[in-house]
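Worksheet: one structure, shown below.
Every protein chain except one is present and positioned as in the full complex.
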Amino acid sequence: MHNITVKVCMGTGGIAAGGDEVLAAFNREIAAAGIAASVGKKCSAHQVGCRGLCAKDVLVDVIINDSKVTYIHVKPEMVSRIVKEHIIENIPVAEFVAGDDYHNFHNKQFKVVLSDCGSIDPEDIESYIAVGGYTAAQKVLGSMSPEETTDLIKKSGLRGRGGAGFPTGTKWEIASKQTSEKKFLICNADEGDPGAFMDRSVIEGNPHAVIEGMIIGAYAIGADKGYVYIRAEYPLAVERLKKALDDARGRNFLGKSIMGSGFNFDILVKLGAGAFVCGEETALIASIEGQRGMPRAKPPFPVYQGLWGKPTVINNVETLANVPYIVRKGPEWFASFGTEKSKGTKVFALTGKIKNSGLIEVPMGIPLRQIIYDIGGGIEGDRRFKAVQTGGPSGGCIPADLLDTAVDFESLAKVGSIVGSGGMVVLDETDCMVNIAKFFLEFTRGESCGKCVPCRIGTKRLLEILERITKGEGRPGDIALLEDMSVDIKMASLCGLGQTAPNPVLSTIKYFRHEYEAHINDKKCPAGVCRDLLTYQVISEACKGCGACLRACPAKAITGDKKQPHVIDPSVCIRCGACFDVCKFKAVKKE
Amino acid sequence: MAGLAAIFGSGAMTNSIREIEGMEVIFIIGSNTKETHPVIANRMIKAYRKGAKIIVADPRKVPMTKFSELFLKMRPGSDVALLNGMARVIVKEGLENKEFISDKTEGYEEWKKAIEEYTPEYVSKLTGIPKDDMIAAARLYGKSRRAGIFYTMGITQHACGTDNVRAVANLATLTGNIGRESTGVNPLRGQNNVQGASDAACLPNVYPGYQRVDQDEVREKFEKAWGVSLSPQCGVTATEMMNAARAGSIKAMYIMGENPVFTDPHMHHTVEALEKLDFLVVQDIFMTETARLADVVLPASCAPEKDGTFSNTERRVQRVRKAVNPPGEARDDLSVIIDLSRRLGYDMGFTTPSEVLEEFGRVWPALSGIDYHRIAKYGLQWPCTSKDHPGTEYLYKDGFPKGKVPFVPVSFRPPVEIADAQYPFVLTTGRNLYQYHSGSMTRRVKQIESHAGDAYVEINPEDAARLKISDHGLVRVRSRRGSVDIKARITTRVSEGVVFIPMHYHEAAANVLTNDALDPVVKIPEFKACAVSVEAV
Partner (left out) sequence: MAKIKIDGIDTTVAEGMTVLEAARNIGVRIPALCQHPKLTPFGGCRLCLVEIKGFPRPVTSCTTPVSDGMEIVTTSPTIERLRRTVLELILSDHPNDCMICEQAGACTLQELAYEYGLRENRFAGERRVYEKKDGNPFIERDLEKCILCGRCVKVCDEVQGVEAIDFGYRGFDSKIVTSFEDDLNCEFCGQCVSVCPTGALTGKQWAKHGRQMGVKETDSICSYCGTGCTITYHVKNNDIVRVTSKEDTLNEGWLCVKGRFGYKFVSSPDRLKHPLIKKDGEFREATWDEALDLIADRLKKIKREDGPDAIAGLSSARCTNEENYAFQKFIRAAVGTNNVDHCARL
């Protein structure tokens, strides 16, 4: 009996899958077995942050003398067996152990930001310190000038991970050169893209890395006050962040004369009220100031006039979390990953019709195909891949023939999409691209702040046209109108929201024009998604007359005698698809 | 305004409205600027947006306090105590403007002794203002060399009004905050042409341009100009006219555009006086309370119905133009006066408004540069002494007409009537945002009436609770002179022990209650403080 560590995934995903109960069960079983008493401090079971593959939660690592075994889909009732067989008898419970797909998912990744997520206890500052935490801040504050710090980040080639990809070192440099008695550093944790949870996972899994990054950034630019602007919908992240801030203050990593350096800095947490647009930096500033979260025109940029009119640097969570690792391992190390213009790694939230959906970190420049097939394990149900939508609602759809596109700022822009904050939604043959465009427009139209005309009214009109196309009311000329409007809205809108909102429309028209044409000209939805365009028919030859469809039809649109082919009356049919789903003989045809 | 004229040389605003924008500190005392001069308040807000610090001293938490760095909520009538107290802090902390005092003033040492007793503790006791707030205000004003003071009737409508003005002037003189751009003392005029009516000498002791009637060479100049011999005797003031009418020594009055029954204090006295007259002429646009008492009523015209000029609170002579014809047979006041004068056997010597202004300029050099042509677009501020003179934005740039500015020691005197057991409240009066003066104009605007048509008395929640008065409930307010029934408005705008009634409502006229005790120098009645009782009805 030696060193025993049990790590239970307790990010939001892990807790939702029952991580709490699993951890409690381990503690209970270990105590009952008397292991803790016999092994003492060398035995512990603790929570860790998300390690990415939420689809297989609750994930549990059992580490005995550096030999790690990972269990998937752990339920409390499985715990006693794991304790008995694995911990006591040292025979892993083979039927619960993660398989190849779990390891493939991880092995193809390269982790910087997430390197300690899922391994350390996010609520224990000692756990972060034990893996080298706060040594970067100590080094910077103790032995480097602000200029040297900025230079170091510049040399690393780090670019903002929030979407625009502005070089972080340059931003810091501009801010550091502003003469102002007051400057601010804001961490933007208002992650609002649908399906994105990169920032949340980082804060839940390793909040101290973000804090340490902020200390270094604040020192570089000369700010004595920082804010973390975080969504109120992230209660666990907020709780862990606040605890981490308290612990950091307790260790004098924050506050007056941090670690005796003479540098003062502290961080306030500001909760966002759920407006997507508050992720835009000027709207975020307005929100902190107590104003309605509406963006304002730039220039002047926040680095010149930001919060309360003072020079303000706004960095994304992931950007800041990179900083301590860059300082610790050197800018050359960081710059050795990625492409010429896009250095380092990027975290993505891989979702949609993919087998291994979850959080991944990959070096910049990796081909899309590797992400989807090697890490993601391919398409669910082995259907045909159709497109991948990157960059959240502002991004574009990339079709199958561009799957070898490299994932970096420049390459994705070239094919009409963006890296964005790191959303990646995989679409397959059962997805209608017009409907996908409509989905994203519904989101941006609802989240437009209403300040500028092209976004406020333009997104509404785009959506109206997409709606009529999916209803079979599309008109000749609609595609051209959509394209014209999209171009104008992009060019005329005030902030990033409006400037990118038409991207899903433009990129789906670019790569899937035939689907639009089918909707408008033939009144057909090739993917069989747009309900108003579907027709359901019984194939007489295949119908056995079992009556299952007749019973399932809520509209009483199906008639037919027993053992005789049934018939669907299209004027009564509401196209719900119940007959299609219920037919065992594939006798219902959907077009 | 005589108080200010005696010290600096003129009773007018020393700065112009535009200059407010450039002020560093704005000290507002006894002026509810946001409601009585809303557009001047806009300038103050503009200054505030540029970083100006605002101090408000008032018995009520007036709307301007939203923008104030310091709000000094004072007892009605304790202005002298506050101002002397602030002056003492400035002296004690060495914030006075030594250069200005030695070069431009006189009487400093004696005055300094006179303020010695106004220690912060003593002032706090008299004014009810926390000591530290008063000291902070003194420091803020005293450290600034680009500060403006603004006041209105809250300073002047007291039996000690002249002393109040002197105390204001002392504070400005002590810091040298006078005679420069965006720096000065500024009484805000309550009515559109108070400045002009004074300049034109509808005043018993001066000819146009403040030239004294009791000086022979002045009288001779006017006798020559007007071709008639003139009385060497000073006349009587409006309030004295009423007393003289009651006493029978004045037998006839001609009242043009005024409603003294309503606007004078102690209304019953005024009615009695006017009823006693042998002959009363009232020239007005409405059948006012005063017109009802007249023997002859002449229908006049209002501002949009005539040509002429108004002089605003910053001494700016501006062009008034006729936009509509008067109703019925109503005529403009000027033609009526000219006509009547002819019937009395005297030819005025002018027929059009522009001719009147030309004559005005001939007898008063300060206006001689102004004519209708020059003020077609923007008015000009007097003094404007020649046709190429650009007008004068702020006064005393080149020194003071009387040479040195005197420090005039003034001591705190409580209001003539103070609260006692029988009349335990102090009543203060004033205007609100929507109504104007006696209401003869605004109360005939349906929209204003529907929004602000009810008279009310403001009373503190503590007092209301004690007296079982409910919000909007009817109360009776009594003074030694009369009583009114009026709706209560419960608000922390007023402190405990203070009630406020706006002057506009004839159905609950504040001036039934107010005291006609006069300031001994300028004869302004004490509208701003009298003792009353309040009870639920």
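Letters A and B mark the chains in the order given here, with residues in each chain numbered from 1 onward.
Just so it is clear, a residue touches a chain if its C-beta (ideal position, glycine included) is under 8 Å from a C-beta of that chain, and two chains touch if they have at least 3 such contacts.
Model, not experiment: these values are computed from the prediction.
Of B:174, B:200 or B:384, it is B:200 that touches the chain left out of the display.
Checked against the full complex, the one of A:311, A:458 or A:526 touching the unshown chain is A:458.
Set against the missing chain, the residues B:7, B:28, B:70 or B:357 yield one that touches it, B:357.
Annotation for subunit A: contacts to the undisplayed chain at residues 275, 292, 294, 296-297, 299-300, 445-461, 464, 481, 484-485, 488-489, 491-494, 499.
Note that only the chains that are shown with their structure count from here on.
The distance from the centre of subunit A to the centre of subunit B, with each centre set as the mean of the Cα atoms, comes to 68 Å.
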